[in-house]
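A protein chain is absent from this complex, but the other protein chains hold their places.
For clarity, chains are labelled A, B and C in written order, and residue numbers in each chain start from 1.
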Amino acid sequence: MRCVSYFSGMPGNSIGQSLVLTTYGESHGTQIGGILDGMPAGISVDLSAIQRALDRRKPGQSALTTARKEEDLVEFHSGIFEGKTTGTPIAFSIKNKDQRSQDYGELATVYRPSHADYVYDAKYGHRDYRGGGRSSARETACRVVGGALAALVIPEVRITAWTSSVGPIILSEDWQNLDLSAVDAHPTRCPHPEKAAEMAAYIEQVRDQKDSTGGVVSLVATGLEAGWGEPVFDKLQADLAKAVMSINAVKGFEIGSGFAGTQLLGSQHNDSIEKDFTTTTNHAGGVVGGLSNGAPLELRVAFKPVATIGKEQNTVDADGNRVVLEAKGRHDPCVVPRAVPIVEAMVQLVLADHYLRNKKYKA
Amino acid sequence: MRCVSYFSGMPGNSIGQSLVLTTYGESHGTQIGGILDGMPAGISVDLSAIQRALDRRKPGQSALTTARKEEDLVEFHSGIFEGKTTGTPIAFSIKNKDQRSQDYGELATVYRPSHADYVYDAKYGHRDYRGGGRSSARETACRVVGGALAALVIPEVRITAWTSSVGPIILSEDWQNLDLSAVDAHPTRCPHPEKAAEMAAYIEQVRDQKDSTGGVVSLVATGLEAGWGEPVFDKLQADLAKAVMSINAVKGFEIGSGFAGTQLLGSQHNDSIEKDFTTTTNHAGGVVGGLSNGAPLELRVAFKPVATIGKEQNTVDADGNRVVLEAKGRHDPCVVPRAVPIVEAMVQLVLADHYLRNKKYKA
Amino acid sequence: MRCVSYFSGMPGNSIGQSLVLTTYGESHGTQIGGILDGMPAGISVDLSAIQRALDRRKPGQSALTTARKEEDLVEFHSGIFEGKTTGTPIAFSIKNKDQRSQDYGELATVYRPSHADYVYDAKYGHRDYRGGGRSSARETACRVVGGALAALVIPEVRITAWTSSVGPIILSEDWQNLDLSAVDAHPTRCPHPEKAAEMAAYIEQVRDQKDSTGGVVSLVATGLEAGWGEPVFDKLQADLAKAVMSINAVKGFEIGSGFAGTQLLGSQHNDSIEKDFTTTTNHAGGVVGGLSNGAPLELRVAFKPVATIGKEQNTVDADGNRVVLEAKGRHDPCVVPRAVPIVEAMVQLVLADHYLRNKKYKA
Partner (left out) sequence: MRCVSYFSGMPGNSIGQSLVLTTYGESHGTQIGGILDGMPAGISVDLSAIQRALDRRKPGQSALTTARKEEDLVEFHSGIFEGKTTGTPIAFSIKNKDQRSQDYGELATVYRPSHADYVYDAKYGHRDYRGGGRSSARETACRVVGGALAALVIPEVRITAWTSSVGPIILSEDWQNLDLSAVDAHPTRCPHPEKAAEMAAYIEQVRDQKDSTGGVVSLVATGLEAGWGEPVFDKLQADLAKAVMSINAVKGFEIGSGFAGTQLLGSQHNDSIEKDFTTTTNHAGGVVGGLSNGAPLELRVAFKPVATIGKEQNTVDADGNRVVLEAKGRHDPCVVPRAVPIVEAMVQLVLADHYLRNKKYKA
């Protein structure tokens, strides 16, 4: 490498203010894990429910995802005693069991297109190149564990995400018309059987072409109180955007009317307020002035197509020599179905954090 | 109000880690202002250039914006000595001169649709209702001052935003084909004369209907080094999204290919790397794996239509009584032209912060 | 100066987590001030009481302190509406009225012994040398304002500091035997008339010798609940120590038995717990395991003698040339009496912050 001086910046592996998740781990190290600090005391934790949340993210769940089998078993090391949280930090870890390093050997020198290889070298000089190291989406498993714990802080909030598009196959149905309890019924995590079938067919076609596709995850959360979010910089939509945009491969974020709303008139877009302070419409997507207003939170998240593809691609190695790359091994042709629980996890973390930040003061 | 206990949460009026802007002020208090802490020492500051940056945001610049005249003069109180920064906090303030409180009297009790009145009451119980108080977009003037100072930290970076759509009038030209030096030549801040004229006509039409419109601001930044951004949560696009989504009225954020990119194949979307580590395409929008890759940063930001309109609207007051609201006074039919320097400011703050966070260590 | 590269570190002008005070200002700039963010909404603020708190710190109160007259008038700019806090940031400022820069002219080049001149140059390269600039104790005026506001959050807590030693004159009486309401009755702020007279005589003697003296400030706070403080790093005594040690001229901090307690046996030092969970003794000084236990908080703070003295001293200028320095102008021979309200202010800030951090969660 060309670097003679190395990174020593401020770190960024923590998220949250009152409820703070810090994660660690490379895809081919011995394990990944994290610490969740700020969890209130006295909350009952069903460890098997956390494991089930994690299982929703793992690869190998269907023919649509990578054939890698990862037995992601989460272990807890602290902060839970006799089945309840103690208010002290909760540490957890997940062993990396399937470490076939030989699959990734050439990554030591080749910079894969649209991967983090080059930028990590530019920043750090020295990196764990095995399987993408820290830049691998494997770290998102820790987010799912953190999110599942965070969700226990706000049991009255119901958060559901689903696949609303895969490549050109778009589900434009309003969420109120969907059976959100059926998200997991189909491998695509699209709760609309016909669209789900189309999406599955498209993913298979793309996979057979050794190519990949992107898509959109939609999310709705109900049960929020009015007033969550902190002006003027930590507005609820701002922290949600940050959390979701920090997921690998995300390139866009919308709340409520999003980009489409820019084409409405104010008189069309404004949400009238009723006598019970609810609104007749919800173009706001549940957030006004940076604070939740009690209406359902509605988000959309854009995932680019997976960068790792079996097709030949031109690139270079660390010395600038041209290389033709042809990814081998087991890769997802579309991450969107597996991204659904990850998006949910980030929203769980942000909402629990802002619930705790918005504590009331008895005057 | 119905609240018997009041907000005492963690505050959110600061942004940045190495370079921290904290702002204060209500629209109809005596003044607004802020403190920028973490500014490196020894940087020459041209105070009149900061004022010019602020002038780009002020109302009353053209017939397209509100007729309010605000002489926003920024004063500096610390951290600059003999024309250069000292490394100590830079405090600044802007007097609120045009405080016609009588225009806003009914706001004490009426909850305006799609405004923050209700949610501020729900959160804080006690609020400064005059002109929206803290929730007014007036606070963004402080962001522009902070951004103009931050830009001095990264003189090699060139950041330009422009109006790329107003309501249904969309400029789809690629930025390389636009004359970005001409953004301020037209009141719409659209650097394409024909589209600018269409946008202006549309804004006037909407204004005459006592209505409002939204639009999109696009931004490009060049001159970034590879390696800015901190995995895994403070990725560059994540902090950019947060900063931009914290601006009033923003409902969507895209980087690079954004939502449109979800419909491409991986083989189309991947950016091939050349021998000099540049890429042939830039679907990434300048960020890969959460780090800048040296390519131009490309963002798009969705602004909803202005909530304050002259048309009659149904709403309620704080006691839940139905009210018909008809906004009087002077309001922007479209904030997008004035939002251009605000988007730039938030990007200036984030890039300077991440430049400073990514300090190198001599091994 | 010899520096070719300047400071760009992470800033440190903020303190607190839930209640955050950020200050700015140089001693001879136009003004100093700060922003207090995180103040709960709905708290009544008596502005004249804040001013009175500030008046306790100002110079020129008696013959024992510097003859400088500073009319420190605090102005508030935001966050208070109709006499009550709104939950938004409270900004305040204090004009610098008495700026006789000619007194300090030589400071541009001379490094005063035990002052920050040299280290500021080493760190920042470029500094405001007038009157010590940012390193002047003048900034502590902002701490007093912040502390007086913070105290409103915890009205049930009573915080009192006093002068317990000046040079070799030591008040060793237990605080329970002192009339703490009489602290301000004597210019020394020693609530023991005989010791106060001795201290005053000593200060006058030292002043006449163009010399200075140090001393100790003691503090007791009652009315804390059990449970304030956050293990394992933000323990209550740790944050108190930091806050107090950040005051100019402080060189030591003790809680409870302090250094003297190291000589006791465990059987002597342990505080037995009674049936109502109070303790029979209070060697702990009100903090056990990093958390308040409800007993009075007892602190002691060591202030070194004032560095600015009228006597001749050997030093060097920025080029390393030897200089004989003889301070002119108006200086305190002993800062301890004026430091009493500053110590109180830092404890007010820490206790209010930890009160807010220790919010309860309804299971």
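Everything below uses one rule, namely that a residue touches a chain if its C-beta (ideal position, glycine included) is under 8 Å from a C-beta of that chain, and two chains touch if they have at least 3 such contacts.
Just so it is clear, the model here is predicted, and its values are computed rather than measured.
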item: Touching partners, among the displayed chains, of the absent chain; value: A, B, C
item: Identified contact with the non-displayed chain, of C:Asp37, C:Asp72 or C:Glu254; value: C:Glu254
item: Residue among A:Thr86, A:Ser272 or A:Asn314 that touches the chain left out of view; value: A:Thr86
item: From C:Gln51, C:Thr222 or C:Asn358, residue that would touch the chain that is not displayed; value: C:Asn358
item: Hidden partner chain, touching residue among C:Ser135, C:Thr160 or C:Gln348; value: C:Ser135
item: Footprint left on subunit A by the chain that the document does not show; value: 3, 6-11, 13-14, 17-20, 22-26, 29-35, 37-38, 40-43, 77-79, 81-82, 84-91, 93, 123-128, 133-134, 153, 356, 359
item: Sites on subunit B contacted by the missing partner chain, in the whole complex; value: 10, 40-43, 88, 153, 231, 356, 359, 361, 363
item: Interface residues of subunit C (partner: the chain not displayed); value: 4-15, 17-18, 23, 111, 113-116, 118-120, 122-123, 134-135, 139, 165, 167-168, 206, 209, 211-216, 225-227, 229-235, 237-246, 248, 250-259, 261-277, 279, 283-285, 288-294, 300, 302-309, 311, 313-316, 320-322, 357-363
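Simple rule for what comes next: only the chains that are shown with their structure count from here on.
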item: Averaged-CA centre spacing for the pair subunit C and subunit A, given as whole angstrom; value: 46
item: Intercentroid distance (Cα basis), subunit C paired with subunit B, Å; value: 38
item: For subunit A, residues contacting two or more additional chains; value: 10, 231, 359, 361, 363
